[in-house]
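Of the protein chains in this complex, one is absent; all others appear in place.
Per-chain residue numbering starts at 1, and chain names A and B are given in the order in which the chains are listed.
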Amino acid sequence: MSAALLQYLFSGLTSGAIYALAGLGFAIIYNASHVINFAQGEFIMIGGMASATMVAAGVPMPLAIVLALLIAMAVGVILEKFAIEPARNADVVTIIIITIGASIFLRGAAQIIWDKEFHSLPAFSGENPIAVLGATLMPQSLWVVGVAGVVIVALWWFFNRTMFGKAMLATSHNRLAAQLVGVGVKKVLLASFALSALLGAVGGVVVTPITFTNYEAGIMLGLKGFSAAVLGGLGNGTGAIVGGLIVGIVEALASGYLSSAYKDAIAFIIILFVLFFMPNGLFGKRGTDRV
Amino acid sequence: MNMMTPRTGGLALLAVIITVAPIGFTNTYFYDVAVNAMFNAILCIGLNLLIGYAGQISLGHAGFLALGAYGSAIMTTAYGVPPIAAMLISATVVGLIAFVVGRPILKLKGHYLAMATLGIGIIIHIVLKTESKITGGPDGMSLDNFSMLGFTIMGDKMWYWVAGVLLILSAWLALNLIDSPVGRALRAVHGSEVGAEVVGVDTSSYKVLVFVVSAVFASLVGSLFAHKNGFITPDIGSFFGSVHLVTMVVLGGMASVFGSVIGAVILTLLPQVLAAVEQYEAMILGGIMMGTMIFMPKGLLPSILASLKRREAGR
Partner (left out) sequence: MQKLFKWGATAVVAAGFCAVAGTANAADPIKIGAFLSATGPASFLGEPEKKTLEMYVHKLNKDGGVQGRKIELVVYDDGGAGDKASTFAKRLIESDKVDLIIGGSTTATTMAAVPLIERAGVPFISLAGAVVIVEPVKKWVFKTPHTDRMAAEKVFADMQKRGITKIGMISEDAGFGKSGRDQSLLVVKNYGIEIVADEVYSPKDPDVTAQLTKIKNAPGVQAVFNFGFGQGPAIVTKNFKQLGIAVPLYQSHGVASKDFIKLAGPAAEGVRLPAAGLVVPGQLAATDPQKPVVTAFKKEYEEAFKSDVSTFAGHAYDGLQIALAAILRAGSTDKAKVRDEIEKTSGYVGTGGLVSMSPTDHMGLSLSAFHMVEIKNGDWMLMKD
């Protein structure tokens, strides 16, 4: 394998793992509520901005990270409680507009609470590149990949081995039945927003040393995360991870071998083709239509 | 014919409002904003056929708007094509593109359809940004006034009347389409696609048809907008543009022609009104979007009409 190809793959892995983490948040909320939360990118931004500004203000990094995660979770809970829950039975498009409204609101709030400048966090394990067969990778990229891996294992455990996780899954399959057997649907929805906000913020924290962050950083991450989640099949955690990695690697290979100007377009064309042949994404369940 | 049906009554009211509104316009800036609002309204009427009546979402319609705008700009400036011909050729090409991509895309459902349309919009945006030799790239390109048969549309006032007539025409066309057999088939598709198929409606053809119609609406508006402004940038075709348009439709009221007009007018005026609050603009805009959808999930006009009806019934 040539060093150039390996470098393209590393580049794709770095971006792809970032997209995958962003995509996971979409998957969780979708699983519990069949809602696509277009404010997911803003959770990532909040994680990044809150931790970066606190570290800059002198708060020790571990404490800053924990606080940032808590802030993001609180925002997630508030968003669900006051914006999603009251509109639970509304149309899909209506809820899309609500979450888009929420994303605009959160961006507006972020530029007032913090500022419009770019912020960064120090890399967790230094800035010395790791050389592999003539290609290089930053340690922080491994952090992103590692965190994505840990998150997916933790989610599997949560949904398959804990009572509450199972209840969340049950709700996603059949809300009414779940309610009948005593699962608190409201509580499940609330938990799914808290969880995906937490995940988004975790992503924001590990990604910020690579991409930097500002009040608008959530736009791009949200868009790519949504693409990753849809490509992988909505509601499927593994699908979101695979989808994210595919988008990242396709972009890198397209820049390397075809055209860097059209790399984003090439990634979207591939997503479109996948959807033409697999209308529920790579790992999505086949939907059945109710008459 | 009964003049007081909601349809003719609505059209008459719209015509009266358009005629009377300029009394309050103290300078041409008001005309400019009004023209933008009416252009958006025309586009949203088309888009609402797709979203509200056929129940199919599109997060890529700004792409079609941009194609119409750039089609007109490129053909009139680089090849000397008369504006009206450039506008119609662009609309035809956009219609064809929508027809070709529509068939495979509209098989997708819900969020997958959203993703696919979003992808198409973004691809169009990237092409417009990248091919700078033809499009001027991200810095945009300029074009001339719209003239036809020796007559030139110039100045905001003239554009206002042109846009006003076109808006009434579009609303009338859309209302007729909805009342036709096509419209009934569309509503069947929205209600239940499988059900519609069972009773013999060729759902995919109807969906493609309305997708093409809405794309052509967008393209025509794009051409007019380009001539009116005299300068265009690829921004008009961005993802945000598409989201903005869908927001207008949903906020005003899905499956409501006049709701689209109201949604378009409100969301065109809001940034102008909110310019005074500076950095709080985004928060207020987001808050209004959330609040309206939470308390009026069916959109402004349908919700208001329903509450009026309830009050009348209660009397």
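Just so we're on the same page, a contact is a pair of C-beta atoms (placed from the backbone, for glycine too) under 8 Å apart; a residue touches a chain by one contact, two chains touch by 3 or more.
Computed from a predicted structure; not experimentally measured.
Peer 1: So one chain is hidden, and I want to know which residue out of A:Gln111, A:Thr171, A:Asn236 or A:Asn280 touches that hidden chain in the complete assembly.
Peer 2: Of these options, the touching residue for the absent chain is A:Gln111.
Peer 1: Could you tell me which of A:Thr99, A:Ser192, A:Thr211 or A:Asn280 touches the chain that is not displayed?
Peer 2: A:Thr211
Peer 1: Can you say which of A:Ile18, A:Ala178, A:Ile246 or A:Leu275 touches the chain missing from this structure?
Peer 2: If we include the chain that is not displayed, A:Ile18 is the one touching it.
Peer 1: Consider the whole complex, including the chain that is not shown, and state which of A:Thr171, A:Ser192, A:Ser255 or A:Asn280 touches that chain.
Peer 2: Once the missing chain is taken into account, the touching residue is A:Ser255.
Peer 1: So which bits of chain B touch the chain we can't see?
Peer 2: Residues in contact with the chain left out: 26-30, 32-33, 36, 129-130, 132, 137-140, 142, 156, 225, 229-233, 235-236, 271-272, 275, 278-279, 281-282.
Peer 1: Residues on chain A that touch the omitted chain in the whole complex?
Peer 2: 4, 7-8, 10-12, 14-15, 18, 111, 116-118, 120, 127, 129, 135-136, 138, 141, 207, 210-212, 214, 216-217, 219-220, 251-253, 255-256, 260-261, 264
Simple rule for what comes next: only the chains that are shown with their structure count from here on.
Peer 1: Compute the distance, rounded to whole Å, between the mean C-alpha positions of chain A and chain B.
Peer 2: Measuring from centre to centre gives 31 Å for this pair.
Peer 1: Mind listing the chain B positions that touch chain A in their complex?
Peer 2: Within the complex, chain B contacts chain A at residues 51, 57, 104-105, 107-112, 114-116, 118-120, 122-123, 126-127, 130, 192-195, 198, 239, 243, 246-247, 250-251, 254, 279-290, 293-295, 297.
Peer 1: Per the contact definition, I'd like the list of chain A residues that touch chain B in the complex.
Peer 2: 30, 36, 83, 86-87, 89-98, 100-109, 111-112, 223, 226-227, 230, 234, 261-262, 264-265, 268-269, 271-272, 275-276, 279-281, 287, 289-291
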